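Every protein chain but one is kept in place in this view of the complex.
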Amino acid sequence: MVPLTWYLFLAAALFCIGVFGALSRRNAIAVLMGIELMLNAVNINLVAFWRYTDLGQMTGQLFAVFVITVAAAEACVGLALIITIYRQRHTVNVEELDTMKG
Amino acid sequence: MQQVAFAVLSLITLGAAIMVVTTPSLLRSALWLILAFFGIAGIFVLLNADFLAITQILVYIGAISTLMIFAVMLSSKVMDPHQPRFNEQWGLVGGFSALLFVALAAIVSRVVWPVAQGEVPVDTIQRLGADFVGPYVIPFEIASVLLVVAMIGAIIIARERE
Amino acid sequence: MLPQYAFIAVFAIIAFALPIIGLIISWLIRPKKPNPAKNATYECGMETIGDTWVQFKAQYYLYALVFVVFDVEAIFIFPWAVAYNKLGLYALIEMILFVAVLVGGLLYAWRKGALDWH
Partner (left out) sequence: MINYLSDFFVNLARSWTAWISGFLPVWAVTVVNYVIVAVILVMMPVIATLTLTWMERKVIGRIQNRIGPNRVGPWGIFQAIADAVKMLVKEDIVPDNADKPVFNIAPILIAAAACLLWAVLPFGRNMIGADLNIGALYVIAIGSFTTVAVLMAGWSSNNKFALIGAFRVVAQLLSYEIPMVLSVAAVVLLVGTMRMGQIVELQTVPFVFLLPTTFLIYMLSAIAETGRAPFDLLEADSEIVAGYFVEYSGLKFGWFYIAEYGNLMAVAAIATTLFLGGWRGPGVAAVPALGPFYFAVKILVIVFVLMWIRGTLPRFRIDQMLGFAWKVLVPAALANLLWVAIVLKLPVPTALQWLLILAGNLITLVVALTLLGRAAKQYAARRGLVSA
């Protein structure tokens, strides 16, 4: 049986890789990929805690399902935005998308 | 045996995740992302959450990754691998991420987690289904509304205007 | 439960090994005589002009959008279907509500022409 802490270490490492990807990449789609990795790390934690502390209820798994749902909705809208921005500006480099700056 | 499986799966997941954030070609990033999702599905199986594993494959690999690959191909000129993949602050961000990991790892290893032993119920899927329409009915209905709103919004945004 | 998945893991390894072994055998026995004309991109005998990765219609993306929404919906329908016999009438009503919202979304997409090929 694998101890709980291993899963938590894995999730922490995955989350940090996701943070790095989301903050350091120039392309907006790559940023979104980093965010998906972070959400997955959260899911690993949710399911690991369900498995090791909360077997009587399904809360951990239920939460993970809802996180996946939200991730799907987020990807839909996020990627639609990116496509539209690309169509108008011919770039999806997040550093050049600063029209809102005063 | 389980430890070996865990080690292999986490190596796959973490290796693929690192490739996701460092590969210059966006399409290859997306393919590495699929491998990472697959590794995570394996981790879910190890945690006896088989329904979530299949959800992971169905939604992340089947749907979200396809969406991402489409988006990459639709904004194709940015796939030019010669332009820098990182922004200027990537060194700083890398340091921050490493620090974050050290902090999280310290917390994880210090805290004594209250682990409860028990048998995994065999009817997890029935219980999930019962919970969706039972105590979690509000999130369940909101999930449907959220999905539809996201779809409508995305259609309005992405539609080509004549 | 885990032994079954151990079988699936063994199965997956062998399923990936089969095509790889086939390709290795074929690599050992087939001829290898590349030349530039043979390796050129196929396009009715003419040299390709411009980048292959030309832009594509966003229409494909709209289909993918509707697909994602219904795919996630399936994730909710299957556990509900498995548990349905043991649940009361409320399960039916709640699922009808759930599906009604999605059908509303589908009708909207239909009205807006997201399902039509232009």
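Structure notes:
Going in written order, the chains are labelled A, B and C, and every chain counts its residues from 1.
Note that in this section a contact is a pair of C-beta atoms (placed from the backbone, for glycine too) under 8 Å apart; a residue touches a chain by one contact, two chains touch by 3 or more.
Remember, predicted model here, so these are calculated numbers, not experimental data.
By the touch rule given at the top, the unshown chain touches B, C in the complete complex. Within the set B:Leu58, B:Leu100 or B:Val145, the residue that contacts the chain not displayed is B:Leu58. Although one chain is not displayed, subunit B still touches it through residues 25, 27-28, 31, 34, 50-51, 54, 57-58, 61-63, 65-66, 69-70, 73, 124-125. Residues 1, 3-8, 10-12, 14-16, 18-20, 22-23, 25-27, 29-34, 36, 38-44, 48, 52-54, 56, 60, 63-64, 66-67, 70-71, 74, 77-78, 81-85, 89, 92, 95-96, 99, 103, 106, 110, 115-117 are the ones on subunit C that touch the missing chain.
FYI, only the chains that are shown with their structure count from here on.
Computed from the mean C-alpha positions, the centre of subunit A lies at a distance of 6 Å from the centre of subunit B. With centres taken as mean Cα positions, subunit C sits 17 Å from subunit B.
For the pair subunit A and subunit C, the distance between mean C-alpha positions equals 21 Å. Residue positions 2, 46, 48, 51, 55, 59, 63-64, 67, 70-71, 74, 77, 120, 127-128, 132, 143, 147, 150-151, 154-155, 158, 160 of subunit B are each in touch with at least two other chains.
Looking at subunit A, residues 65, 68-69, 72, 75-76, 79-80, 83, 87 sit in touch with two or more other chains. Contacts from subunit B toward subunit C in the complex involve residues 2, 5, 45-46, 48, 50-51, 55, 58-59, 62-64, 66-67, 70-71, 73-74, 76-77, 79, 120, 122, 125-130, 132-134, 137, 140-141, 143-145, 147-148, 150-152, 154-156, 158-160. Residues of subunit A touching subunit B in their complex: 1-2, 4-10, 12-21, 23-27, 29-30, 32-34, 36-37, 40, 43-44, 47-48, 50-56, 58, 61-62, 64-66, 68-77, 79-84, 86-87, 90-95. Note for the complex: subunit B touches subunit A at residues 2-3, 6, 10, 13-14, 17-18, 20-21, 26, 29-30, 33, 36-37, 40, 43-44, 46-49, 51-52, 55-56, 59-60, 63-64, 67-68, 70-72, 74-75, 77-78, 83-87, 89-90, 93-94, 96-98, 100-101, 104-105, 108-109, 113-116, 118-121, 124, 127-128, 131-132, 136, 139, 143, 146-147, 149-151, 153-155, 157-158, 160.
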